[in-house]
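Only a portion of the chains appears, each positioned as in the full assembly.
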Amino acid sequence: MKRAVRIGVMGPGDAAPDELEMAEAVGRGIAGRGGILVCGGLGGVMEAAAKGAALAGGVTLGILPGHSPDSANPYISITVVTGMSHARNLVNVLTSQAVIAVGGAYGTLSEIALALKSGRPVVALKSWRLKEMGCDDALFVDAETPQEAVEKAFQAAEAAL
Amino acid sequence: MKRAVRIGVMGPGDAAPDELEMAEAVGRGIAGRGGILVCGGLGGVMEAAAKGAALAGGVTLGILPGHSPDSANPYISITVVTGMSHARNLVNVLTSQAVIAVGGAYGTLSEIALALKSGRPVVALKSWRLKEMGCDDALFVDAETPQEAVEKAFQAAEAAL
């Protein structure tokens, strides 16, 4: 069985309007290329990305920190319920073939770090600027637009196969 | 968004022929009713159930214990990669609205116990006979055939909503 590419979108539940707009465009772009959107399943960037993907006809996977599927945002088509709070951040990134980070929260930073630790490529879109901190890892790239982020994420996912 | 019902099938990677046959029929029944099959993603009962569901056109979610999607059996359509070894058993049962246990391995017993602890209904098909140990929990029922197991699981999942 040929599986669809899984691209994660990581970002805060409490996000600024421009972050939400970018996340929705990223989700739309992932679904437009036939990818499955992976996210943390809650609000903010997670919901905006899922909305973009769902309205474009895509499959959206929401990996939840709590014990109930009821916390998922309305654009999640398949809920994964971990019951492990922030430890689900590891599941988010391992499940993704590449990760797009939007915005600068701590949870997002933990996901960037866990992704790089686990060999998953990361594209940063208005997120933590690790390059400026001396990080020259080939797995970490910046993007300026949602379209560029989606393109780089699919490229990285395919290169990692 | 109306989500499809998620039914888990839990059972050993090293299974007897009659267990595999039952698991495949269970998977077929879940897909036939429009449910998503949730399983541990590896071989044995997990693969047989996924095969039954996939060949019937269903979506199959494989929640893997390791760090790579490559360990998934070929009938898994969407891989979830946890990197948490047996702790993923909790994710298996929380993600499922009802669980069908096939066969009598220890991993399966841990999933039955975690499901009951978490309020997820369990249908046992040739599995651990908790009733005989004095367990009279309404969440735990036995089934004699794959068809009966699927029917009871969907009933329990709907009753739990």
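We just call them A and B in the order they show up, numbering each chain from 1.
The rule we apply is simple: a residue touches a chain if its C-beta (ideal position, glycine included) is under 8 Å from a C-beta of that chain, and two chains touch if they have at least 3 such contacts.
Since we're looking at a predicted model, the values are computed, not measured.
Undergrad: So 2 chains are in place, but how many copies does the full assembly in this file really have?
TA: Counting every copy in the complex, the total comes to 4.
Keep this in mind: only the chains that are shown with their structure count from here on.
Undergrad: What is the distance, in whole Å, between the centres of subunit A and subunit B, each centre taken as the mean of its C-alpha atoms?
TA: About 28 Å, centre to centre.
Undergrad: Contact residues on subunit B for subunit A in the complex?
TA: By the definition above, subunit B touches subunit A via 1, 3-4, 6, 36, 54, 59, 61, 63, 67, 69, 74-84, 87, 90-91, 94-95, 97, 118.
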